[in-house]
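The complex is shown incomplete by one protein chain, all other protein chains being positioned as in the whole.
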Amino acid sequence: MTEFLTAALGFILAMLALGLVSILRGPGDADRMMAAQLIGTGGIAALLLLGAVTGVPAATDVALTIALLATFASIAFVKKGLPQLDADEAGSTEDR
Amino acid sequence: MTVATILEMVLAAVVLALGVWTIAARETFAATVGYVAYGLLVPLIWVRLDAVDVALTEAAIGGGLGGVLLLGAAARLRPSEPATAAETPGKIVRLSAAGASVMIAAALAAAVLLLPDPAPTLAPAAVANASATGLANPVTNVLMAFRAMDTMLEKVVLLLAIVGVWSLASDRAWGGRPGPRHQAGPHGVLVFLARLLPPVGIVVGIYILWTGANHPGGAFQGGSILAAMWLLVIMAGLTDTPAVGGRWLRLVLIAGPGVFLIVGLGGLCFGPAFLAYPLPPHAKPLILIIEVAMVSTIAVTLGLLLAGAPERSDQG
Amino acid sequence: MSFALDILTIVAVSAGAFFFLAGTVGLLRFPDTLTRLHALTKADNLGLGLVVLGLLPQAGSLRHGLKLVGIWLLALLAGATVSQLIARAARQSGSAR
Partner (left out) sequence: MTDTTIFGVCAAAAVGLGLYGLITNPQPLRKIVAFNLLGSGVFLLLGVVGRRGAAAGFGNDPVPQALVITGIVVAFSATALAVALLLRLFQTAGSATLRSDAPTSAGINPSGD
């Protein structure tokens, strides 16, 4: 079972890396903002599998922390990444 | 080559590739995004090294708060980028820098790989004295008891950093509020998230603090989650950043190191030495009191460090 | 019983890995920001959900299992909100062609 989970973990990590390549290369900043989102899902999946493989149950707590802070990072991406959004009265433009 | 070895090589390769991107990317904003991704992936290595306490801290700081700090600065400094990009040093400088970096990296790798076997360690001593505090997590024991002086001074460093940041305010904004005032409509998506997530985040933060006594976790990791939740509420426009001149704010800022210092002096007056804790049944409650005072200080300090220097006067 | 649970783990984690593959293929192949965002959020959230489902039989205690489910719910909430915000930002900055 451990072998299988390790292989799945390696596969998901490779997918994560490929996804990051395409995101970081991507033409606009909006593409790059997806990076934290990608880590928020793929990274957590990898971390949970790693906890099961390595026999560290506390890895779940790390995943919980990353889930919260990746969300925070994504929000900050959107708020700060596009200055025009923040400058011209963020409230009205963002909520329509 | 086992499956586990291949996995470790994939993990190291992904992390290093992100490191290369962080250094080599042309735009600063893109490089910073790469650093955030790097900071959120390094915890996997720490978990693999069986250091979950550090993994928690790296996840909270490296990826979360630190990444957001650098990202905000990159967005604000964007107009200055073309001017400074022209100052790239010449080929000779770059080549010699690359040479020096490779040499230092090789020396470090050799030093780590050629450590004497078995490596010198203080772990047995840390385990032998664990009963003195009543805490089961050895890392918390080292942080809060055996090297308590380091932890106390670390809080003083945080305090000095916030004093340094605040002293950069212009005369007009002295003692005022940091950052812009965010505004958002009452029915926006962001406001929805900022109402839903912080209660969960606060529970998780307190859980991480509480579990730190016996399992990986602790005041700093919990405090950074609380800080992130606070900033989320501020970014959604539900509340404003506090004026840095406020008395209550300053009281919270010194609560952590203050309580630590009082307990330490108590050890000097009633016990054998500075920061000496009393015998087992009383040590754990004292440490918990310090941790609770520290977590509020850490949450407020980290949040204000991210918010930056005051930019608006108190009324604005 | 434990054999059946192991089978469940293998099937669910494999399916989760497949959805991560689908998400990455979508990121690499789709032409513009909005479709790539669509590929990323749908496929990856489903992938994480399946991985969590697969790890549930391996979780030692009820508390651990509940934490796993909680992480997935948090990721879903974050994914839904953040992808909305990114899509809006992309549309306004005009990078979504």
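Chains: A, B and C, in written order; residue numbering restarts at 1 for each.
Here is the rule we go by: contacts are C-beta pairs under 8 Å (C-beta built on N, C-alpha and C of every residue); 3 or more make two chains touch, one makes a residue touch a chain.
This structure is a prediction, so every number in the text was calculated from the model and none was measured.
A.B. asks: As a test of the contact rule: which chains in view would the missing one touch?
C.D. replies: Listed by label, the shown chains it touches are B.
A.B. asks: Check the options B:151, B:241 or B:297 and report the residue that touches the missing chain.
C.D. replies: B:151
A.B. asks: Tell me which stretches of chain B touch the chain missing from the display.
C.D. replies: Listed in rising order, the touching residues are 1, 4-5, 8-9, 12, 15-16, 19-20, 22-23, 28, 31-32, 35, 38-39, 42, 45-46, 48-51, 53-54, 57-58, 61-62, 65-66, 69-70, 73-74, 76-77, 80-81, 83-89, 93-94, 97-98, 100-102, 104-106, 108-109, 112-113, 115, 117-124, 126-127, 138-139, 141-143, 146-147, 150-151, 154, 157-158, 160-161, 164-165, 168, 218, 220, 302, 305-306, 308-309.
Note that in this section only the chains that are shown with their structure count from here on.
A.B. asks: State, to the nearest whole Å, the distance from the C-alpha centre of chain B to the C-alpha centre of chain C.
C.D. replies: That gives a centre separation of 27 Å.
A.B. asks: Where the CA atoms of chain A average out and where those of chain C average out, how many Å apart are those spots?
C.D. replies: 10
A.B. asks: Measuring from the mean C-alpha position of chain A to the mean C-alpha position of chain B, what distance in angstrom results?
C.D. replies: Their C-alpha centroids are separated by 19 Å.
A.B. asks: Please list all residues of chain B that touch 2 or more other chains.
C.D. replies: Where chain B meets two or more other chains at a single residue, that happens at 189-190, 193, 197, 200.
A.B. asks: Where does chain A touch two or more other chains at once, residue-wise?
C.D. replies: In chain A, the residues touching two or more other chains are 16, 29, 33, 36, 61, 64, 68, 70-71, 75, 77, 81, 94.
A.B. asks: In the complex formed with chain B, which residues of chain A make contact?
C.D. replies: That would be residues 3, 6-7, 9-10, 13-14, 16-17, 20, 24, 29, 32-33, 35-36, 39, 43, 46-47, 50-51, 53-54, 56, 58-59, 61-62, 64-66, 68-73, 75-77, 79-81, 83, 86, 89-92, 94-95 of chain A.
A.B. asks: Note which residues of chain B are touching chain C in the complex, please.
C.D. replies: That would be residues 189-190, 192-193, 196-197, 200 of chain B.
A.B. asks: Can you name the residues of chain C that touch chain A in the complex?
C.D. replies: 6, 9-10, 13-14, 16-17, 20-21, 23-24, 27-28, 33, 36-37, 40-41, 44-45, 47-48, 51-52, 55, 58, 60, 64, 67-68, 70-71, 74-75, 77-79, 81-83, 85-86, 88-90, 92-93, 95-96
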